[in-house]
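The complex is shown incomplete by one protein chain, all other protein chains being positioned as in the whole.
A and B label the chains in the order they appear, each numbered from 1.
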Amino acid sequence: MVEIGQIAIVAAFMLAVYVTVVGFAGGVLNGRDLVVSARWGFYSIVPLLLLATAGLIYAFVNNDFSVAYVAENSNLAMPRIYAWVAFYSGNAGSLLYIAVAFSIMASICLKVITKKLPYTAPYALGVMSMVLLFFLAVILFLANPLEKLPVTPADGQGINPLLIHFGMFIHPPFQMLGLISVALPYSVAIGALLAGRGGRDEWVDQGRLWGMTSWLILTVGLLLGSWWAYTILGWGGYWAWDPVENSALMPWLAMTAFVHSIMVQKRRGMFRMWNMVLVIISFTMAQLGMFINRGGPVPSVHSFAESTMGWIFLAVMGLTLFVSLVIFVIRYDTLKSRGRLESIISRESAFLAQNVLFLLIAFVTLWGTVFPIFSETFDETTMTVGQPFFNKVNGPLILLLILLMGVAPLLPWRRATGKSLARMLRIPAASGLSVAAIVLILGISQPWAVASFAICGVAVSGVLQEWGRGTFSRHRRGEWWPKAFLNLLNANRPRYGGYIVHLAIIMLGVGITASSFYSVQRDVVMEPGDTETLGKYTFKYIGVNEESFSDRVEETAEFKVWSGDKYIGYMYPYRAFYPEFRIAATRGAINSSPMEDFYLVPSEFGDDGQAVFRALINPMIWWMWASCPILVFGTLVSLVPRRRSKNVQLRLTSLTARVGDRGPSTVLGAED
Amino acid sequence: MDQENVEGNLDSSTSGNQGLLTANRGKFLIAAIVLISSLTYFAFMAFQSATVYYYTVGEINREASTQEGRIVRVSGKLVPDSFHRSEGSTVAHFSLTDGEYVMDAKHNGVLPDLFFNEHSEIILEGVHHTEKEFDSQNVIVKCPSKYVALSESE
Partner (left out) sequence: MLVFASIVICVIPALVVLYPLLRKIASKSPLPEDESSLNADLERRWESAVDGLQSAELEKSLGNLQEEDYVWLRDIHMNEAALVLKAMDLSESDEIEMMRKVNDEIARTKIQSGGTE
């Protein structure tokens, strides 16, 4: 099975070479048979890579330690279900995972764009195939997960205990898939440029579709990552501006800018160059993320530490950026805007401002992330940038963005007069002020927190005002309230789906604000029988229960917890120690409610059960996790294509068919 | 009708008054310049106050006098068996080494999961004292190998 997998990887590699060459050749020579051949070749890479993956998983499940990668990342004691986690837990395996996942996504994308953009697709295929080719080359020549050991060890080294967690089944795959999926909108956009077809907005619908798909995966990856860090890592936080976290955030920021500004191109034929630039930036940042992940030079708490492969990723990133820019410059003159900005008070300029803000945040983050490398180059000592820098600079920028999120959707396309604007903003402004007043009365006095809640209030009421007015006017025509609301959402899905996503983002913003400004914590030494308090919570340490397993010792503390006078129940924070790895895995116990989380985590236990415990009260974190499904739902709503059936009469095609050859041009631009 | 012509027609019809456009462009430009320069200034100020020197145990030993009482980051590996807590206290004492030099440090509170592996690279952020223990306020542990996310404690 392993040997078959190896052959499959070689075959996939050769196919990828063929597809890249023939795909581009087919596009340039307008050879339709060549293009079909390349496309089918690309589709056949998928089963080959699945075969290789099956080979590796088979080796894991059967404890085939003759495979070096299996011996390094698994052992006899590992639960078999974790074969899936072990598959991508190391460097080589994660590359195979990325390759197989990307080949599947890219095949779906290819299928769709072949139908929608038949003359762009060959070039996009070439680009996607080059991306895949890179990964396959690295797997084949540098980090083959199916490589065999000369001597078969009796047992493997085992999986890292921190990976033995439910979150590991979903967070890493999402994150890796998210980073690589940025290659899809990139391929579509660069494919259009290469084909000389960027100038008429042909690629816009597909760019938006794949851009949003990628955005969704990145978003879920980030949220899952934070959730995993929060529930498992036992430090009570979820984000530390660590280089690897930043490197996942940066492409997300750039993609967010892109999925918004692409709407302007669709509507107005504007921002054509800007969107290309955004796609290129996004893909570069995604590559940077993979680089930092694979042994980049930045001091980080996550990384495949021993890998020098990072430098290859960096070189390829530089090359990609350079080539993209060259293509962009060559095709520069095809990308002139059709429309122009007509007024500062318009949806277009709001989108522009939003784009600038997102890119600013991305570049601030980039600067803070790579600064240590520069400082090391120019100076003997290394300087790092602490969390306060990110919080201080990005915090206000994010608040501005949320404000814009509340105001911008109310602005019409093209222009509005100041009078219209003032009228629209009456309710949101009033709600913002009243939210500020309410939180002040509730005793929240941190200026930034008050500003943040007030701005969230503006944004929420902006959305609700739109929904309310729309629903109300439909209701007046005799529709039942809920039906009126659903019809409203249905009438313009991209728009109202976007509003749902905005609401989810506001939930996220509220959670982040509350938990970063009003989290309290206390470290206490406790012996069994002791009682301590934090805020309104009283917790009594009943005792510790020690249990030995083949690979670890688990010590579970038992607590009785009261909130005020109300008895909440037992909480069981525990700490498992893996002697083999000399790693502790601490799991905090969390009592979660929409208002606040009470979080208990233990340190190492003494002989008599004495231990240091950290108690935390994290307000409103629940809202952050709750926003995730809403966000996914909203994105899906806005992605589902609008039914055109009612509008079919309005389509020009109904006429062009009749016009036939008399029309201006069925051939223009067909061959280059 | 050729395609240039159509583009031209549609453009002139939609772009509106030329004078208004130039005035707008000026306004856009000024607004953008003001916004970006103030943000740059702001970011620069924040940046200056947030940079922290990053040393290995050996380096801090050599530069000890210049860094007295300042907040720095120091990286090293845990000296086996050096970790203990004072009885009934939340303060932990331990030593870090880069293989050559040894630095004593203390940290108040709970330590991250990977702290106890002598292969883990530990990064302490805190106040350096030449005569006393390093007063750690923040512990970051870098993983010895493999693809893992690790914890941070404050």
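Here, a residue touches a chain if its C-beta (ideal position, glycine included) is under 8 Å from a C-beta of that chain, and two chains touch if they have at least 3 such contacts.
What you see is a predicted model, and the numbers here were worked out from it, not measured in a lab.
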Quiz item: Of the residues listed, A:260, A:294, A:392 or A:415, which one is in contact with the missing chain?
Solution: A:415
Quiz item: Any idea which of A:473, A:531, A:545 or A:593 touches the chain not displayed?
Solution: A:473
Self-check item: Touching the absent chain when the full complex is considered, from A:35, A:193, A:224 or A:341
Solution: A:35
Practice problem: With the missing chain put back, which residues of chain A would touch it? List them for me. | Solution: 3-4, 7-8, 11, 15, 18, 32-38, 40-41, 43-44, 48, 51, 116-120, 197, 200-202, 266-269, 338, 410-417, 419-420, 423-424, 466, 469-470, 472-477, 487, 491-492, 647, 649-653, 655-656, 658-659, 662-670
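Assume only the chains that are shown with their structure count from here on.
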Quiz item: In whole angstrom, how far does the Cα centroid of chain A sit from the Cα centroid of chain B?
Solution: 21
Quiz item: Where on chain A does chain B make contact in their complex?
Solution: 73, 88-91, 94, 160, 162-163, 172, 225, 228-229, 233-235, 237, 240, 242, 244, 293, 299-306, 338-344, 349, 356, 360, 364, 367-368, 371-372, 381-389, 392-393, 396-397, 521, 523-525, 577, 581-586, 601-604, 606, 610, 612-614, 664-665, 668
Quiz prompt | Residue ranges of chain B touching chain A (in the complex, touch as defined) | solution = 1, 3, 6-7, 10-11, 14-16, 20-21, 24, 27-28, 31-32, 35-36, 39, 42-43, 46-47, 49-55, 59, 63, 73, 75, 85, 88-90, 92, 108-119, 123, 125, 140-154
